[in-house]
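Heads up, one of the protein chains got dropped from this complex, but the rest are sitting where they should.
Chain naming follows the written order as A and B, and within any one chain the residues start at number 1.
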Amino acid sequence: MAEAVTTAETTEEVHTHHGEPDFWSKYIFSTDHKMIAMQYMFTGMIMALIGGYMAYVFRMQLAYPGESVPGFGTVTPLAYNSLITNHGAIMIFWVAMPILIAALGNFLIPLMIGCDDMAFPRVNRLSYQIFLLSVVVLLASFFVPGGGFGGAWTAYPPLSAQSQYNLTPFGAPLWLLAVALEFVAFLLGGINFITTTMNARAKGMKMYDIPIVVWMIVIASILFMASVGPLIAGAVMLLFDQVLGTTFYNPDAGGDPVLWQHLFWFFGHPEVYVVLLPAMGVVAEVITVFARKKLFAYKTILYTTFATGILSFFVWAHHQFIAGIDPRMAHVFTVTTVLISIPIAEMLFCYIATLYGGSIRLTTAMLFALAFLAEFLIGGVTGIYLGSSGTDIYFHDTYFVLAHFHYTFFPIAIIGFFTAIYYWFPKMFGRMMNETLGKIHFWGTIICFNGVFLPLFVLGIGGQHRRIYNFKNFPDLATPDMHNLRIFATWSAVVMLLFQIPFLINFVMSLFRGKKAGMNPWKANTLEWTAPSPPPHGNFKEMPVVYRGPYEYSVPGREEDYWPQNVPN
Amino acid sequence: MSFQAPIATSRSATGIPTGRLAVWWVVVSEIVIFGGLIACYIMFRLRHPEWGEYASHTSTPAGALNTFVLLTSSLAIVLAHQAAEARDLTKAFRYIWCTIGGGGVFLLVKSYEWTTEISHGYTLFANNFWSFYYTATGLHGLHVIAGMVIMGIISIGVRKGEHLPRVEYIGIYWHFVDIVWLFLFPLFYIAK
Partner (left out) sequence: MSEESAHTHPNYIKIWAILTFLLVLSILGPMMGIKAVTLIAAFGIAVVKAAMVGAYFMHLNIEKRYVWYMLFTALLFLGLFFFGVSPDVMKPDGSNWVNHNNMPVSTLEGHGVGHTN
């Protein structure tokens, strides 16, 4: 192994003789990992706007049922189904996945492990192109006869399999096709991430010198790869059921609808951790930099990440406690589900211990990182009620579940993304973001977020079911108290969406007018900060060599309170 | 557009060439795809003992011939890898095309089988056994076709003496496709 490394390293030289490429090869068909990361990020942001718009429309329908929604019109029941289905699918598959795994993975992995690009740049480009195709197919599915798929993002058959039930004969197969294409794109991307991190690390970078965020993106990619296979096979079977009329999931003809639920959640639960881990990694990076303190228990965090990854495969059936699964299995899955809170809690404790005694700087990125810890904690704690099969019988399919997973997914996808963007923006675009606008954005988003989903916990405990078009039709649920909570949640959501305007202004203004950032504005240790901002094609002037771990902050006896990984002494 | 491989591609911190490592990860992801489908089939099969009777309508001789063809083509691609390492380009090229030919024979036998079965009324919709049969063998057949196309592309490079390690990488993939068939054969043909 040692010979292989030296022979590979001695032949390395940095290619900087590229001429100025034209627009198409620079922005559209680029193989550069940073450009592909930007493509993923901007696609994800556009999809987030679409998903947010959908949330606005159906929240308005729930608060003011039957009234015309400004900017959409009257929401029909079919449109309502389609909106909630695609809101869920978009936010998870086309926002959380591309931004947290693909954009951050593409941008950070080569920079943080000190190499010039991904191991397979053209596979990387292909991965984005397939992803873009999946976006096009998904968006097209809204405009076919019957409208977009309306069978909920979990696509349980027979509702999803037979068009006489879901009433979307074209939307359903297109939706499934889009999801399958998206899986293929992330499989290709994941293989790239894993092999690059395994093989292309900078000279001297050992296993425990890899930054936590890279570890977490790689572990997340492995989880994705190991869990998505059965669902790809299952999606082919479902597509055959929809289009060709086979009966894999049709109980009348000997099929089994519960099989789909298993296939879906065998992927779907690890998927939660696939998006959670990169966000946790981002938070780890940000809190060490802004607490100016060594990350507490690097190896423990790493091992608990492995434990989380493995345990995440043992919990999937807690989504199916009332689907008629074997009650003995329900016991097993209750125990494993409650067990998985241990490694996650341990990680959160390690993060809090990192803060203890640090000299904390409350930049916007740090505020978002701290908010992640607080909000995700609420999501995690409420999950315990749902993981126990006894209480889940009552809570299943209510707004309690909905509020719970929004308290996990919102911190992951939205707060995690904002943490990353406020922290790495100087590296991505070479300019600083405005901190004042950032703080307005932060407080507006966080306060309104709690305003949306805390009332929904209460509504869920009150028995309000998910996926219902108009609660006025249910006397128990149409009481003025409950309805006022609904209106409050809706207006909180609208205000939260409005508070994204300062962010967009900040983003665009900083892109062109922001203060120039130096190479290392945050005085951080990891390798990406030793490259110019923004890094050119090929990233580093000379390939860095690594001498120590990524979190050597405030080391006693050193003049500066940071110690970059590539500085010999 | 000229493409220059980055330094990252040539590094090998693990001691395994990056291309081969990537192929192993492809195999891992394929194991779970095929494995998921086969696992579903096995569950249904054990639940419905009557499927043993349906399985007797598949043609064991054709399946056996196909197993033999795939095993032989696996032999050919590994010999191509050996020849490529010895830089015997003509021989490597010839063995690659033997493998592609093997894949072609496999597909021919397969299409004969499908035609016979469909003409006997055992279509995709006959019952869930046949649905699984066509889905699994069809997915496998797609992998055979993909492997043949990739090998055709690689053979062009081999004749020029470029990218010789790719012969080994496609070989690993082809052996994997072979192994999948080794399990599909008893599942759909022999076990009754």
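Note that a residue touches a chain if its C-beta (ideal position, glycine included) is under 8 Å from a C-beta of that chain, and two chains touch if they have at least 3 such contacts.
Being a predicted model, the structure only gives us computed values, none of them experimental.
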Per the touch definition above, residue among A:40, A:266 or A:499 touching the missing chain: A:266
Touch criterion as defined above, residue of A:316, A:424 or A:551 at the omitted chain: A:316
Touch with the omitted chain, as defined above, among A:244, A:329 or A:555: A:329
Touching residues (missing chain, whole complex) on chain A: 4, 7, 158, 226-227, 230, 251-252, 256-259, 262-263, 266, 313-314, 316-317, 324-329
Touch list for chain B against the chain that is not drawn: 10, 12, 14-17, 20, 24-25, 27-28, 31-32, 35-36, 39-40, 42-44, 46-47, 60, 64, 67-68, 71-72, 74-75, 78-79, 82, 84-85, 164-165, 168, 171-172, 175-176, 178-179, 182-183, 185-186, 190-192
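Convention: only the chains that are shown with their structure count from here on.
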Centre distance in Å when chain A and chain B are each reduced to the mean of their C-alpha atoms: 34
Residues on chain A engaged by chain B in the complex (per definition of touch): 1, 4-5, 8-9, 11-12, 14-15, 25, 29, 31, 110, 115-122, 187, 190-192, 194-196, 198-201, 205, 225-234, 236-237, 240, 244-248, 253-256, 259, 263, 538, 543
Of chain B, residues touching chain A in the complex: 1, 3-16, 18, 21-22, 25-26, 28-37, 39-40, 43-44, 48, 124-125, 127-128, 131-132, 135, 139
